[in-house]
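Got a structure here, written out as structure tokens. Questions coming.
Of the protein chains in this complex, all but one are displayed in their positions.
The chains carry the letters A, B and C, assigned in the order they are written, with residues numbered from 1 in each.
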Amino acid sequence: MSALGVFSQLMALVLALLLAPLLTGWVNQWRHWLQNKSAPSLLQPYRTLHKLFNKDSLIAEHASPLYRFAPYVVFGCMLLASAIIPTISTDLPLSPAADAIALVGLFALARVFISLAAMDVGTAFGSMGARREMLVGFLAEPALLMVMFCASMITGSTSLTTIVETLAHRDLAIYPSLLLAGVAFTMVSLAENARVPVDNPDTHLELTMIHEALVLEYSARHLALMEWAASMKLFAYSCIGLALFFPWGVAEANAPLALLLALPVLVFKLAIGGMLLAMIETASAKMRIFRVPEFLGTAFLLAVIGLLVNVLLGGT
Amino acid sequence: MPSLTIAATWTHLDWVLIVVTAWLLIGVVGIAALRRFRFVAVVLFPLGAIFSVLLMAVALSAAYATPEVAVLPLGLPQLPFHLRLDNLSAFFLLLIGGVSAGVSTFAAGYFRQGEGTPPGLLCLEYHVFIASMAMVVLADDAYVFMVMWETMAFSSFFLVLANHRIPEIRSAGYLYMLVAHVGALGILLCFGVLQANTGDYTFANMRAQHLEPFWASIAFVLAVFGFGAKAGLLPLHAWLPDAHPAAPSPVSALMSGVMLKIALYGILRVGFDLLQTRIWWWGVLLMGVGLLTALFGVVFSTVQVEMKRLLAYSSIENVGLMCAGLGLSLLFSSYGMQALSALALTAALYHMLSHAFFKSLLFCSTGAVLHATGERSLGKLGGLIRTMPWVAWLTLVGVLACAGLPPFGGFVAEWLLLQSFLFTTGLPSSFLDMLVPVMAALIALIAAFSGFTMVKYFGVVFLGQPRDEKLARAHDAGRWERLGMLWLVVGCVLLGLFPNQVIALMEPVTQRLVGGGLAHTVADSSWLLVPVNIDRASYAPVIFLLGVVLTFGLAFVLVRRLYHGRLRRVPPWDCGHPWQTARMQDTAEGFGQPIQQIFDPFFRVTKQQPSAFDDKPIYDVKVEDPLWYWLYLPVARVVEKLSRIVGQLQQGRIAVYLMYSFATLIVVLLVVKR
Amino acid sequence: MSALFLVLGIPLLGALALALVGHRAYARDINVVFSLLSFLSACAMTAQVIQDGPQFVWDKQFYIDPLNVFLVTLTAFVSLNTAIFSRPYMRIEQDHGKMTPPRMRLYHSMYQLFSFTMLLGFTTNNLGIIWVAMEAATLTTVLLVSVYRTPASLEAAWKYFILCGVGIAQALFGTILVYMAADKALGSEHATLLWSSLSDIKGQLDPTIMSLAFVFLLIGYGTKIGLVPLHSWLPDAHAEGPTPVSAVLSGLLLNVAMYAVLRCKVLTDGALGTQMAGQLMMGFGLLSVVVAAFFISRQKDVKRMFSYSSIEHMGLITFAFGMGGPVANFAGLLHMTVHSLVKSAIFFTVGHATQKAGTQVMSEIRGLIKVNPAVGWGLMLGVMAILGMPPFGVFASEFLILTTAMREQPWATPFLFLALGVAFASMLIRVLPMVFGDTTLKPLAHPPALIPVFVHLALGLALGLYIPPYLDGWYVAASRMLGG
Partner (left out) sequence: MIKFVPQLINLFATLILLLSFAMISQRRIVSLIHLFMIQGAALVAASFLLAYVTHQPELYISGVLTLLLKVICIPWMLHRMIRKLNVRWDVETLLNIPTTMLIGIGLVIFAFSLALPISRLSDAVAGGALGIALACVMLSFMMMITRSKAVPQVIGFLSMENGLLFAATTVTNGMPMIVEFGIALDVLVGVLILGVFMFQIREKFDSLDIHHLETLKDE
């Protein structure tokens, strides 16, 4: 691995840590604007995190150690995830350690821990949230996997860097399979990041909440880690989307200039992405919890069809 | 007979035989000390465990060795016991030894003085059970194979009946034995085909025969039927969720951890080794049955409310996945794609190994919980992580592994399986090309499902608040039990972290069976698991783990450094609801309910819901296996009807009887005359 | 002076002696002693055969060859163990008032006479004498079956007598036809019924007559084998007689009949040179296996159930011999041996169980394993063995039969599969609650005789794992002789 490689790896990590809350803030801002509210500042997420870290953490008296570890584990998973997704460069020493499937596994690991933690305290909401989270997860996960598979069938690889390189550096071709996959991916990422229409990030409306129910018992630094992890998840998903469907502008091995260029490109793409996300959220309405399986089932189906289309029309 | 003079000259096979005899001897001693419980528990079972470790060591060193054969002066005169220790058997011996070491240690602390079968007898049955499994793997002719196979069946049958005073357990044992025997008959007929009328039942002869496709297919289907009955493939799975809970936990651990694999070994031996021809639809059949079984199993395991049943169904699921892997490998090798075939086979083998470890670990944990609480229904458990931390944390590893999460063994297997499913373009028939990705999707779905199940299992049993006040008095597992579980946990972790080394063990097997292997690609990349080539896919569990742990630690330290680590214990937030009770948590039913709603057609649900005006509202849902009503009961009814018809023959009148004889005479005379 | 005369003489003597003193208390022991003596002389005879091969005795009237030598020893052995078993058993029956001293006398002397007739049937070389022996065996067992004098036992005995008598009559007609054929082949002055001489010239026997003869012989002796649909007498006779009698009936008498059929089959095959005999036997065998299996599934009386299982196994054996060929014949002989061992062992345990429960109705026998673990395990293992669980010998023969059938007679295998499955299911579901679970039974007045049970089971087990060379030699030679 080259020095540049190490550098870009660290770069990716730092970017993930820093940009993630920003992205969340950006999306929130846009949502408020679109809903004619006065938006909070772009840096609000940072402030919240800072505040939370300063507070004393309150923990239910019979909470087990698992409850306290979970936030760190989740945080670690998300950080690792964003480390192996090619955000600005495909020259990541860590990326061979985990390919697309492992990435999905990573998300699953995080999900399992967050759900277990939610069940640990044993309040009604915690377990309800855990159940719903797993319900969403076990449908979203395979769908996400299928989306990845579409790309990897085209590129003949499951390693993200290879996928991005191949997709980015072949002359523009229209892949109908990728179109289907794209739609499926959008639906999945909405569900996974607790967005409308599946979940609503900023209500505590008991009957509908999923993500908020999970972290209901958490406070202070644990809550901060959870939120940070959540925003990093959003960041990671967006990056995956960009990497799969708009891979242009991601730097390659030992190309420092491209690296310099890649950063603004990424920021630009994220900005657009966030805006679109906000639009979708505003435009659509929250659906009943039992509609969610249908929603995600559709996503799964679309992805599979994409796969089949790919086989049928022969990847390239 | 090999010379037993100098230990130096002993072959691997001799050592294995020594272990087996040792086990049998232990069993006999157990009979001698029929009711001296302490002795059996503290001396005999650990002794057996030691020999299991020995077996494991032997198997490890035999993995690369050339096949060794021996002939015991037992069995039929023309057909003495032929034994053969080749790489395949070595692999399975490794599995048997590794798991049984842990389980025997656990058993040392598990069996209690009590009703039912006396401990000494249990000891005998237990050791005969593992010994017979080892012998099945060694068998090199049909006769010894069948003998050991059935010995395995009925020793485990008696183990299942250990607490025979409970009628349910008796009926479970009955069903188990019945299905096992019917399956065995199938296997018998399969061997009947394979010996191709030569009257020579050695496997060597069977390998030499080249059957015409028709007979070969019959043999294969019979094998799938027979071994599938033991492995719990659809639709012959019904015994499994009954028998596993009925048995004492160590036995369920062995049955589901090892015995199911032995059944798959049978499919491997017949389908990949003995049968020389391979036809593509065999592979499709195996895949189809496997995936169907897997989906069925996992869907049912999510809605179970009894911990051992839940695990049993999850075993069905895993067996299905392994079967799918085998099928894919068969499909590839029928088209002569060695590399991919080897990949799929490796995935299946890996899954067998890791499942053996984590599933027996989980069953042991249920045993510990059972002892601590005397409660097997999920609905009454909860919060045990506080009263029995050892069991809880050890179980967590097993749960993560079973959920197929990185960086544990289960994930590696699924990863390999998906890899092999993923790159299957270029099969001759486009139909298969379409089929395989769909199957991959199905596998992904199933894997995600098992995550759901495992969260349910761990969350409901160990987390939350105890749903029953007697749980507060629950005690943690004893010394032996911890030790046994620890061993299994170590197995899970190692399998997760060092896939390359493990795959190297499987190399000879895949080379023998499908003439390909991963070792050459795996070898040159030390810390990366690279099935095909680095650009295509790679996975490094160690780095992965390090990554998580590092970020974990870093975050932990940094948060404390930059801010503080202050913590206050308070009662949980009651949502403005003054009295919160443990019964307000999700029950097991509640947790599985969404799945039950989505997959409604899978189940046979009988609901009893209260109306709004009930003063004593009762909510009761019974979720049953529809196959029981579609297949098993009708068959029973048909038999009953037939026997009623037959019964009419014997209706007591001597004149009628004489008429029978007379008619027979006339008819036969007519037959002969023409 | 051959030991053969001892083999035949001792039981005859025993019959006479016991006819005089059979009602005394010590008669039980005398019974055992005589059986022991005849077993010992059988061993001596076997030793002679091992030393100097097959032997003719008394100008060829008697003949010991590989086919019957082990059967003779087996018969002597099983009847010895049955005698041992019947000591406590009949004593308890007497205490219960089911037996009176005169009946005991009848029982004992008939028991000896019965074993004499069987041994005679095995050892004689004369087809006519085989018939006489079979008829005599029928008569003695009729008396044994009816010894309780209950209406049921009388009915059973009557049916037994009439049906078997008629059947045996057919066999006699067959024998006459064989004699006629011999008469044709050899001329009336050298005409003979000596099997050995006939088998020397079996090629010249007239096929038309022999085929007709075999039909009558098969139907005649088949009635005693209990082949469906000639079996009707069998379950009644087994269920209503004293248990020791049931044990020897299904353990030994069926073998004698089967042996007679085999002797005739050899001649017929030789004369016809076709598969006719074999096909007939296969047909009957298969029918018996299937029908018996379904009968088993609806039994309530334990002894009836096991007698149907005897029909099933005899059917299997018949099928095997019908299939012919070295492997199948070998399997058939092995199955005959192991079946008589295991089945008699089962009847021993069943006898004790029924005495504990005071009934033969299975639904009232529960949890033997708590009252008397030895009896319970004996029954369990015996049933496992008879159901073809390895490593018991029954499995060995079923293994050979099924695997051979799979390629030789594939059409038959589905039926065998079905029948074995059904038999397994229906027998296990009955026996399981009898052995395991909680109990309602009371312990016995006198200690049960369990040595015979476990000796038999051990032998059955041993034969699955190791067949001693002599026995093997006999099997092989016999199956070669049976050809097919």
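Assume contacts are C-beta pairs under 8 Å (C-beta built on N, C-alpha and C of every residue); 3 or more make two chains touch, one makes a residue touch a chain.
These numbers were taken from a predicted model, which means no experiment stands behind them.
The chain we do not see here touches B, C in the full complex. The missing chain, though absent from the display, is touched by one residue of C:Glu93, C:Asp236, C:Glu312 or C:Glu398; that residue is C:Asp236.
Although one chain is not drawn, the whole complex shows that of B:Thr581, B:Gln608 or B:Gln651 it is B:Gln651 that touches it.
For the chain left out of this panel, the touching residue among C:Lys60, C:Lys98 or C:Lys184 is C:Lys184.
Within the set C:Gly165, C:Pro410 or C:Gly483, the residue that contacts the chain not displayed is C:Gly165. Where subunit C meets the omitted chain, the residues involved are 61, 126, 128-129, 131-132, 135-136, 139, 142-143, 146, 149, 151-152, 154-159, 161-162, 165-166, 169-170, 172-173, 176-177, 179-180, 183-184, 188, 191-193, 206, 208-209, 212, 235-236, 239-240, 295, 298-299, 304.
Listed here are the subunit B residues that touch the chain not shown: 647-655, 658-659, 662, 665-666, 669, 673.
Everything below uses one rule, namely that only the chains that are shown with their structure count from here on.
Comparing chain pairs A-B and B-C, the larger number of C-beta contacts belongs to A-B.
Distance between chain centres (mean CA atoms), subunit A to subunit C: 78 Å.
Inter-chain centre distance (subunit A to subunit B, centres taken as mean C-alpha positions): 36 Å.
Residue positions of subunit C touching 2 or more other chains: there are none.
In subunit B, no residue touches two or more other chains. Only residues 53-54, 56-64, 66, 69, 72-73, 75-77, 79-80, 83, 94, 96-99, 101-102, 105-106, 108-109, 111-112, 115-116, 119-128, 130-132, 134-135, 137-139, 141-142, 145-146, 149, 152-153, 156-159, 162, 206, 216-217, 221, 225, 290, 293, 300, 303-304, 307-308, 311-312, 315 of subunit A touch subunit B when the two sit together in their complex.
By the touch criterion given at the top, residues 158-159, 162-163, 166-167, 170, 211-212, 215-216, 218-219, 223, 229-230, 232-233, 235, 276, 280, 291, 294-295, 297-298, 326-327, 369, 384, 387, 389-391, 395-396, 399-400, 402-408, 413, 417, 420-422, 424-426, 428-429, 432-433, 436-438, 464-467, 469, 472, 476 of subunit C touch subunit B in their complex.
Those residues of subunit B that touch subunit A in the shared complex are 382-383, 385-386, 392, 396, 400, 403-406, 411, 414-415, 418-419, 422-423, 425, 433-434, 437-438, 440-441, 444-445, 447-449, 451-452, 454-456, 458-460, 463-465, 528, 534-540, 543-544, 547-552, 555-556, 559, 562-564, 566-575, 580, 582, 584-586, 590-591, 593-595, 597-598.
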